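Removed: one protein chain of the complex. Kept in place: all other protein chains.
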Amino acid sequence: MVNAWLIGTIVAVVAGVVGFFVVLRGAAFAAHAIPNGAFAGAAGANLIGLNPLLGLGVFSLGSALGIGTLGRKGRSDAVTALALVTMLALGAAFLSQSTEYEPQIFSLLFGEILGVSSSQIVPVAVLASVCILAIVLLYRPLLLTSLAPEIAAARGIRPHVVDTLFLVVLACSTTMTVPVVGAFLIFTLMIGPPAAARCFSDRPGTALGGSVVIALLTLWAAIACSFQTNWPVGFYVGVFSGAWYGVARAYRAGRRARQVNATLHENRRLSALAAL
Amino acid sequence: MSDHAVLEVERLSVSIAGRNVLDDVSFEIRQGEFTGLIGSNGVGKTTLLRSVLGLQRIDAGEIRVSGESLGRRGRSLGYVPQKVVLDPDVPMRARDLVALGLDGDRYGFARRTKEQWALVEQMLENVDASRFADSRVGALSGGEQQRVLIAHALISRPELLLLDEPLANLDPASVQEIVALLHRVAHEYQVAVLLSAHEMNALLPVMDRIVYLTNGRAASGTTEEVVRTEVLSKLYGHHVDVLNVHGRVFVIAEPGQDNQDIPEHPNLTVS
Partner (left out) sequence: MHLLFEPGFFASAPVRTAVLLGALAAVISAVVGVFTVVRGQSFAGHALTDVATAGGSGAFFAGISPLVGFLGAGVLGAGAVDLIGVERLRSRDIATGIVLSVATGFAALFLFLDTSKSATTGATQQILFGSIFTVSPSIVPFVLVVSVLTLIVLGVIYRPLMLSSLSSELAAACGIGLRRVGLLFMLTLAIAVGISSVAIGSVLSTALLIGPAATSLRLTKNLRTAVAVAIALGVVTTWLGVLLAYDSFYWIPSSQGLPVSFFIVALILFAYLVSGVPAVRRYSAGLSLDNHLVHPAVPAPTTKRSTEAI
């Protein structure tokens, strides 16, 4: 159980950090497609007797770079969707040839965090550190490239390079988390908490921190609830993420309404003064 | 104060998809000069700007910024693109974006000192953006966003500021405001300005030089030198009339003129 908490913490931090930029760059589809590619890779590797992590890594990276290339060539997301579903079909086909079809699908898609072993902690921690370090290093160029690639290019940053590096980090963080929390769940953690966090704060640094905090809270609560009720962690993560997002949107709408109100009052006050 | 050339464009030729967009274009901008790059839509203004920025591959010619060729321009150039699409959901205040102008290309998290934030504050004041400094950039209007982008570009003290059609989508009152603003900060910060526009009248009061672009060729000089019937007719390759009405300039071509036959002669650089 301690293992689940530990690994969950690591996964949530990575998801919060990487997810912040996934949301900023509008890379939600890529963040969904890459884990699904990873799923196929794990299933394929399993079938031919290789370490599933190898298959995971290779297919994650392949999907990531493929999506990057497709995006640059102006190819539509239709191609991504087709590639995604092909990966899923492949993965399912691979798995169907093995004997433990259904539980394996479930585990790769939805994760097995409560059953995680202590031997997985170190590799996950190492990969996580690499990913986080990369994002921290690239923080400012990544911000600028995400918002205004032309301005970044004018300053000597190369948007292509930054984009590719980010996709590689995304692939890496996917590889390490899919075995633990499953392909669907990592996507949820990379979208919900950052989307909520940026409703609470106007500043990039604070939003990033908030994204990590919300991801942590979500996963911790999900683990606790899952442990209590025996229902899957994925269910709680999904529901809590949705809830956070709903609350965040409501908060922001309220704040905007108050700001508009304040401006209105201020304008009235000023025009009243001017009339004197 | 040395009067060196901040930008030197020599015999620049650029073709895109087989079409000759820029052909043998040459001009020069000196320190602190306010230059308008004037030409109608599609004539190659953006291509020219992108070439200067190093974002566009050039076929022939040379571009030097502060005496150095492309590749080392980093700090010397500030750039305000025509449009930056920003989501109101993006967590970045105007203040943060301007701060990124200082150090956005460095690695790691930003650890900014009080002095740096004070500099940001001052810059925002200079462009009249203080009142929305803490609003999200995506929530600003087009004109407000533009001021923030100008501040972002200027804060690193470039020698040359490039703006791509900054006046295009503004109403006449805002056009006047931005032109006055640019003129003021250009002088304050001793920055040369190259700004592209398809209509020169708003810029006439503040332009030191004009680069008039048409059919891929350019004429450059002061407005008095360039915006004249003889000069522009030669540039267009057929007769055009330049009319000055109450301080506003109109370039009028005769109806039914065939633009195809452009005589072969070099670009005109007056002075």
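Should a chain be cited, it is by its letter among A and B, assigned in written order, with residues numbered from 1 in that chain.
Operating definition for what follows: a contact is a pair of C-beta atoms (placed from the backbone, for glycine too) under 8 Å apart; a residue touches a chain by one contact, two chains touch by 3 or more.
Note that this is a predicted model, so its numbers are computed, not measured.
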item	value
Selected from A:L6, A:L65 or A:I105 as touching the chain missing from the view	A:I105
Residue in contact with the excluded chain [from A:N51, A:T69 or A:T86]	A:T86
On chain A, residues whose C-beta touches the chain left out of the figure	23, 26, 28-29, 31-32, 73-82, 84-86, 88-89, 92-93, 96, 101-102, 105-106, 110, 184-185, 187-188, 191-192, 195, 231-232, 234-239, 241-242, 245, 249
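The definition used in the following text is that only the chains that are shown with their structure count from here on.
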item	value
Cα-centroid distance, chain A relative to chain B, in whole angstrom	39
Contact footprint of chain B on chain A as seen in their complex	24, 136-141, 143-144, 147-148, 150-157, 197-199, 201-207
Chain A contact footprint on chain B (complex, rising order)	53-55, 73-74, 77-79, 81, 84, 86, 89-93, 96-97, 100, 103-110, 134-137, 149, 152-153, 162
